[in-house]
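In this view, the complex is presented without one of its protein chains, the others remaining in place.
Let's turn to subunit A:
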Amino acid sequence: MHALAHNRHTVTGVSPAALAAGLTPGLPLAQARSLVPDLLTAEEDAEAQRAALTDLCSWLIWLSPLPAFDVPDGLYSDTTGCAHLYGGEAAMLDLVRERLQARGHSCSVALSDTAAASRALARSGIDRICLVPPGQQKQALHPLPCSALPLPEKTLSSLTRLGLTTISDLADLPRAPLAKRFGAQLLTCLDEALGRQASPLSVFQPADRISLTRSLVEPISTPDAIATVIAALVPVVCEKLTARGEGARQLDFLCVRVDGSIQAIRVGTSDPTADVTRLMRLLGDQIPQIAPEFGIETVTLTVSANEPLEAGPERSVLPDAVASSERALPATLIDRLLNRPGVVSVHQLAPRFTAWPEDGQSRISPDDVAEPADASQMLWARPNILFDLPVRVQVTALLPDGAPRQFVLKRQTHRIAAADGPERLLGEWWQTAESYGAIRDYWQVETTTGLRLWLFRKGDGAHDWSGSGAWFLQGIF
């Protein structure tokens, strides 16, 4: 492969056979032809190369979610925290090379603490694997030639003229004269390679997101006009989603105002959907949140999260008739509630098995409810209303460990006519030191007026280590 540079054709890429014949990239084409008379060359096509690199970069997502370009012929991948998935760093590098070779590429792979060091190491030799242990990139970089750093041709040639051939020569020199002689770029390259300076990667985003942008003929500002725009965009988005067999979980609707600022609304759905009316109603409910001011000139509708339509939490194939038709949670209504301004939380309750009743339930997002655990095993009744913070009450009992006879709550005396208990609960001694040996005796009581309450005493009434003996009101039956 050759390309025109400085009015002469230069070899930019060679095949392994040509490499064996002594051709290297950078050689003038005329010289290469004189070395190998039957040389087959093709002119470099930068556009096709970029497309192929993009293709390869989106393929590299299997390795880690953060691939990046190193134009014209390199790729970065930030594999922090990914190596264990492939059985360690060495195995991961082997796998990368193996897969690249299977695609027909000859490559050189390097892994080190910094992206710039990996780049230098990978470019210093073809077809090899280089794994630098953490913190040792300095030693690994020192024997490399200066040309491994991404420096301009001019700097490289003047470095060679001065006899500075390897990176170790450079690293040993005082910095100030270097900067004065060669400019800041040399030091930046050196620092990035040695890990003294962080170099951000521009991470590649694969273009698979459904996004529609419409520029409006003239700025709009009324709710009706916004609704019309939404009505025009949503069917197109749904069509695209349906074609991919996917449903939207989150939609972003961005309105660019005349003054250049952006008004954004975001709606989420509880299950993947490509239903036009449902998405239109969700977005339509959010129109009051948009402040058009002088008018909106461009709108963008983006599907920011999508999922395959049929996936999601398993639903039984043959639900019983009542559950499916009447009682099943309406996903459309749940969506509207979740996206509604003014709603603090939408949740369902699920029992948990814990020692203290106040921890005995968890809030879960709707439609996430598993089959409730077998609560018929529970020997004792539980109240319908439970206070997370038990209320302190003054109780009179005949015996310190006996049943309560009356209690005072908010200066009001309630006499107890009937009581059932005690139900003794033990603290979770395996969790914290405080709950070691902690005991609560729960009583279900009925007052003379018929109130049914759930009282408990801290401790067994006899031993101080089990609790203070104070009484609390925790629930209402």
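Here, contacts are C-beta pairs under 8 Å (C-beta built on N, C-alpha and C of every residue); 3 or more make two chains touch, one makes a residue touch a chain; residues count from 1.
Methods note: contacts and distances are computed from a predicted model.
Colleague: Out of "Damage-inducible protein", "Cytochrome ubiquinol oxidase subunit I", "Ech hydrogenase subunit E" or "Succinate dehydrogenase 2 membrane subunit SdhC", what name does the UniProt record list for the absent chain?
Modeller: Per the UniProt record, the undisplayed chain of the complex is "Damage-inducible protein".
Colleague: Of A:H142, A:R214, A:R382 or A:K458, which one is in contact with the hidden chain?
Modeller: A:R382
Colleague: Of A:H84, A:H347, A:R392 or A:H463, which one is in contact with the hidden chain?
Modeller: Considering the complete complex, A:H347 is the one touching the chain left out.
Colleague: For a quick check of understanding: of A:E307, A:D401 or A:E428, which residue touches the chain that isn't displayed?
Modeller: A:D401
Colleague: Per the definition of touch given earlier, which of A:L85, A:A198 or A:L451 contacts the omitted chain?
Modeller: Considering all chains, including the one not shown, the answer is A:L451.
Colleague: Which is it among A:A18, A:I416 or A:L455 that touches the chain not included here?
Modeller: Touches the omitted chain: A:I416.
Colleague: Can you list where subunit A touches the absent chain?
Modeller: These residues of subunit A touch the chain that is not shown: 326-330, 332-334, 336-337, 340-351, 357, 360-361, 363, 366, 369, 372, 375, 378-379, 381-388, 398-399, 401-403, 409, 416-423, 444-446, 448-453, 475-477.
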